[in-house]
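The chains shown are only part of the set, and none of them has been moved.
First chain written, first letter: the chains are A and B, and each begins at residue 1.
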């Protein structure tokens, strides 16, 4: 089965990106800038949680000096899998907790402002930034998703 | 056990608030404004997911014409419980999905911008707003939480 064993996988590409980032002393912000995209989306696509358009995949391969066949893999539609129903990492868990505590509130206010519907997680973008504050700097997360109304038929 | 049966519970207070809101034709935005707080926090405290300072609890009781003993209950430190590990309501699920898909990205960018630590979900605030867009209006969610660095000792 040699033919199969030598095929490059998404996990390989992710590992190569992380290694290139370390060796080049790069940041996600820098990598994102070099391909003209946002850091959130760039990191997410590098981790295999989003597919890249071909020009962005080529740009990433070129920027980081990856093997050329990595570009095709970065363009594939990934199957998004997370293993932990409740994430254990404290940094990620806090966001899970926010969904648990404020989920009904998000639903109520979307309903109040828009009607019966949801915020899309597909036609969606997000930024993370640092806000200086004398009592301790704050993490700011801004999410924006298209409002989708329930259909009646 | 009559003495116990007649005690007002948090669930009673939540139900009374929802009924008063309906009967008065109010909005969460309006209720929040009348007590000088944000809509997210006001809805959350009304649902029993946050405790109110005494002046805010009194203001809510007065605004909505609730029974006076409701104020003390609104000031209690609630035990925050959500029954569904994975929320089934589509509107809330989408936020769960965002945590699953973008959780590792949030962690990586917080690390890049701040160091090894987390965004607090306690020293935390959030807003929900509507952004007009010719391709369809968008839901904007802004979260802000204090950065907490891991301790070394």
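Here is the rule we use: contacts are C-beta pairs under 8 Å (C-beta built on N, C-alpha and C of every residue); 3 or more make two chains touch, one makes a residue touch a chain.
Just so it is clear, the model here is predicted, and its values are computed rather than measured.
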item: Copy count for the complete homomeric assembly [2 present here]; value: 10
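Here is the rule we use: only the chains that are shown with their structure count from here on.
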item: For chain A paired with chain B, centre-to-centre distance based on mean C-alpha positions, whole Å; value: 26
item: Sites on chain B touched by chain A in the complex; value: 27-29, 39-40, 43-44, 47, 49, 80, 82, 85-87, 89-92, 94-114, 117-121, 123-124, 126, 128-131, 133, 135-147
